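A single structure is presented below for examination.
Complex shown without one protein chain; remaining protein chains in place.
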Amino acid sequence: MTALASLPLLVRVLRSPDVAGELSLDQWDLLLRQAGAANLLVSLLFLLDDAGLIDTVPDAPRVHLEWARLAAANHARGVRYEVARIRAALSKLDVPLILLKGGAYAMAELDAGRGRLFSDIDILVPKPRLGEVEAALMLHGWASTHHDPYDQRYYRQWMHEIPPMVHVRRGNAIDVHHAILPETAASRPDPEKLRAAAVAIPGQDGLWMLSPHDMFLHSTVHLFSGGEFEHGLRDLLDLHRLMRRFDAEPALWAGLAPRAVELELERPLYYALRYTSRLLGSRIPPATLAAAERGRPPAPLLALMDALFMRALLPPHPSCSGRLQGAALFALYIRGNWLRMPPLLLARHLFHKALLSPRAAERA
Amino acid sequence: MLTVSSLTPTQLRARLRGPGLDFQTGPFINRLHSNIPHLADGLAVLYGEYPLHESGGFANFHLDLSQPGGLRRWWRPQVRFDQDGQHPFKPLPVAQAQPFCEWMMNWCVSNRAHGYLIVHAAVIEKNGRAIILPAPPGSGKSTLCAALVCRGWRLLSDELALVRHADGMLVPLPRPVSLKNRSIDVIRAFSPDAVFGAIVHGTMKGTVGLMRAPADSIRRAAQVATSHAIVFPQWEADAPAMLEPLSRGQMFMRVADNSFNYTLIGAQGFETLAALAQRSAGYTFRYSKLEQAMEVFDALVGNPP
Partner (left out) sequence: MHDARHPWRVTEGQMLRRCEWDDEVVLFNDLSGATHLLSPTACWLLDRLAVNPDDVPGLATALEAELAAQAASDHAGNADGADSANIDHALLAELLADLHSLDLVAPC
């Protein structure tokens, strides 16, 4: 089991907000720096708010948290506005507008969305309609990025999204996905199934989101098949908060593992349940854990993944870096891309990315 | 309250290399780490009068300006800014450590301190009336600010005007005044008593000299001030010193344009700026001779000539 005392301060507070009630000033100093590095400062603020602890925070750190609150309020407004502009741009197309990730959490006012800052809006559309969607967005002021022909082909041919588009006037970005994993990946969760199960966002005319299971599973894919872990702890916290929606009724927990099987996502589900419970102490019904065992990797691989993920999911702050963290992150980056692309393509891609597309690094 | 000058040079360097130097500027506590000796010397000159805090408490901003190890140590040595393991800016030649430190301290405030509307402006005060001088580079704002400060005006800030949301008061952040190129000589001639840190050549802004803030301004850093006027200065060869009234609407938009976080904080930014604009008279100001400028500003706050 994870030795609690050895976990970084931020992780201990996320597991158990009451810990924050007993911190010294220098511990607050460290906590806020870890939270800032993990992009969780505002989430921490709301966690303390919700636990009724905000008034116990000493003045100096309290001021810092209140600074962050101001920026967060405007972020929420910005998301609503951006989503409204996207809906207006696509209104004539009769394509259901399915929001993914942060955009969905925010518009549905989910707990997972509180205090969560992000910069891109992600949407899911049917692959055959991609051309029309892209054209409609361009008509309303969005322009494609990644003009290097290689990057363009990388996205369009191999990835599950077109290159990100940025609005020329507002500067906000939109990622248009047609699936949640690339066609070249080992698992192929059927986007048709995701769309069929999508639910309307309450109170938001014409906006949709993935079903509670699919939203959770998508988040596992993002974290456990992706290559970039700068937001690893934040993504893990998303999972921790998303899974609480299943407490609403037993059928939800019971249906999680079967849905993962249906979408070929047993492995990411296994990792998600394993690392949320280990790092964040997430409460998961034993029956669900048992059902998720299907996705357990062979022992040597699991040992390696434990070593890698338990490091990569810590706050990206010098106070939390073991000697191995850099190596862990790099290894996971390679693995992430391997899961998405067959080895030959991967080698070619990394080679090309390193030598010919320095600008692509900005996207990371 | 202990000040930075209470440390011996050895103690100062030890703090910078070790637990960090915790010193206060305006309402903020900065924790600075550095292994660069001439930066320590520069701090002793420019920051001697600033409150010193015990190590190991809470600091608002954490800055590490050090020379990285490796082969570059000997050939074109550099100073790198590190904050929590991140390096958001490119390293600079090590000779530029002091101005780099100033720019990074400004960056920390403008990036985070959203409890204030932060305007890129100088703020000075006399007779209980503060004047905000917003200005893009090249307007002569810092020269004007330095001159006023040398003539008895209190320095609230050279670069960052902090407007408190709750009551619209201006919160002081007195720090060295940053002068460039010819302005350094102009101010030295204008006020031979002014104390400068080392002059640094070849920065991206040219030659930079940091003028120490007056001790009195540092001592009064806790005293907020009421905004009386917002003046947009523009130095122009041979221009007689003259204030031209600016409509409040125009003033509002120009201040918003010169603000770091007006857009970021949304409605709060609008409310704070609206109250500030209501309370302050707006002007544009053309001048060429500092002495004339002094007279105009004195008259603006009700000083008899």
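Think of it as A and B in the order they're written, each chain with its own count starting at 1.
What we mean here is this: a residue touches a chain if its C-beta (ideal position, glycine included) is under 8 Å from a C-beta of that chain, and two chains touch if they have at least 3 such contacts.
In this text, all values refer to a predicted model and were calculated from it rather than measured experimentally.
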Touching the absent chain in the whole complex: find that residue among B:Leu2, B:Ala215, B:Met253 or B:Ala299. B:Met253
Touching residues of chain A against the unshown chain: what are they? 74, 77-78, 80-81, 84
Write the list of chain B residues that the hidden chain touches. 247-250, 252-253, 256, 262-263, 266-267, 270-271, 274, 277-278
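Quick note on the criterion: only the chains that are shown with their structure count from here on.
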So what's the Cα centroid distance for chain A and chain B, whole Å? 39
Residue ranges of chain B touching chain A (in the complex, touch as defined): 29, 56-60, 62, 84-86, 112-115, 264-268
Within their complex, chain A touches chain B through residues 25-26, 28-29, 33, 36-37, 58, 60-61, 63-64, 66-68, 70-71, 73-74, 77, 316-318, 321
